[in-house]
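Can you read through this structure? Questions will come right after.
Then we have chain A:
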Amino acid sequence: MDINKPNASQGVVSPSLLAEHPLAHLVIPFEKVDYARRGVHFEARVEPAQVVLAAALMEQEGFALDAVTGVDWPQDNQMEIVYDFFHPMMGWRTAVRTRVRRDLPEVPSIEHIYPGANWHEREAWEFFGIHFSGHPQLTPLLLPDDADYHPLRKDFAVA
Partner candidate 1 sequence: MKSAREFWKGCLSLWAGMRVTLREFFKPPVTEQYPYEAPVIPPRFRGHIELVRDPKTGEAICFACKACEKACPSDCIVVEGEKKPGAKRKSVTVFKLDFTKCSLCGSCIEACKSGAIRFSKDYNLAGFTKEDFIMDLFKRLEEEARQQAANEHAVSPAVPPPAETAGTVKTPDVVVVEVEGQGR
Partner candidate 2 sequence: MTPAEAIEAARRAGNETFILNLGPQHPATHGVLRIKLTMDGEYILRAEPVAGYIHRMHEKMGENRTWAQYLPNTSRIDYLSAMTYTHAYVAAVERAAGIEVPRRAEFIRVITSELNRISSHLVWFGAFLLDLGGFTPLLYAFDDREKILDMLEAITGSRLTYCYYRFGGVYNDVDDAFLGAARDFVPYMRERLKMYETLVTENLILRKRLEGIGPISKKMCHKYGATGPVMRGSGIAYDVRRMEPYSVYPELEFDIPHYPEGDCMARYRVRMEEMAQSLRIIEQAVAMIPAGPFQTPGVPKSLKPPAGDYCFAVEAARGRLMVRIVSDGKEMPYRVRWRTPSFCNITLFEEASRGMMLADALALLGSLDLVIPDIDR
Partner candidate 3 sequence: MNLPEPIRLVAFLVGLMAFVGFNAAYLVWAERKGSGRFQRRLGPTEVGFAGLLQPIADSIKLLTKQLLVPPTVDGLLFRAAPLLVIIPAMVSLAVIPFSENLVARDLHLGLLVVFSFGSIHVLAVMLAGWASRNKYAIISAARVVSQNVAYEIPMLLVVITILMTTNTTSLSEIVQKQAGPFWHWNIFRLDQNPLAPVTFLVFYICMLAETNRAPFDMAEAESELVAGAITEYSGMGFGVFFIGEYANVLVGCALATLLFLGGWQSPIGVLPGAFWFLLKMYVLIFAVMWVRWTFPRTQFYTLLNLSWKVLIPISLGTLVLTAITLKLF
C-alpha cells in the first residue's frame, strides 16, 4: 500500500475495512463503536497508568494525535480524559478514555511520544488542574501567567 496514496482519496468510503477488526491484535482491547452514532470507530477505556502504552500503540499503528479533552464529573467525583486519534491513511478514528480521582487528578504525559500533545496537555492542566507527570513545562498556556484558578471545573464560579 503506497504510504502517501491512501485508498480513500477518490470518494470511496475509507473505513470499509471494518469487516475484520484491524486493531484486534493490540494488547489494549478496542471495541467497535457505531461511527454514524458516535463519530468514533474504536474506543478503549484504560487505567491512567496505561495511557502511555496506549499512545505508543497508536503511534506504532500510524495514528496521529487529534485532541486531549478533559471532562469534569463532580457527581461521581472523577475527571475523565479522552485522547482522540485519527489515522491519516485509513481514516479510522479512535478514542482512549481514562478516569482519574477528582481531588488529585494525575496522569502520565504522552508528550515524549506525541510532541503535539504538549500544548493540549498544558491546556487541560490550566483548565482542569489535571497534572500530567513528566510534562516539561506545565505553565498556563492561554490564561495569564499567574492564573491559579481552573475555569472549566464545574465548581468554578462564573462571575
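We adopt the following convention: a residue touches a chain if its C-beta (ideal position, glycine included) is under 8 Å from a C-beta of that chain, and two chains touch if they have at least 3 such contacts; residues count from 1.
For anyone wondering why these and not others, all candidates are chains of the complex that A comes from, given by their letters.
Small disclaimer: the values here were computed from a predicted structure and weren't measured.
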Pick from 1, 2 or 3, the complex member that touches chain A: 2
Residue numbers on chain A that touch candidate 2, as the complex places them: 3-6, 8-11, 13-14, 36-40, 59, 62, 64-67, 69, 71-72, 82, 84, 86, 88-91, 93, 95, 114-116, 118-119, 127, 140-144, 151-152, 156, 158
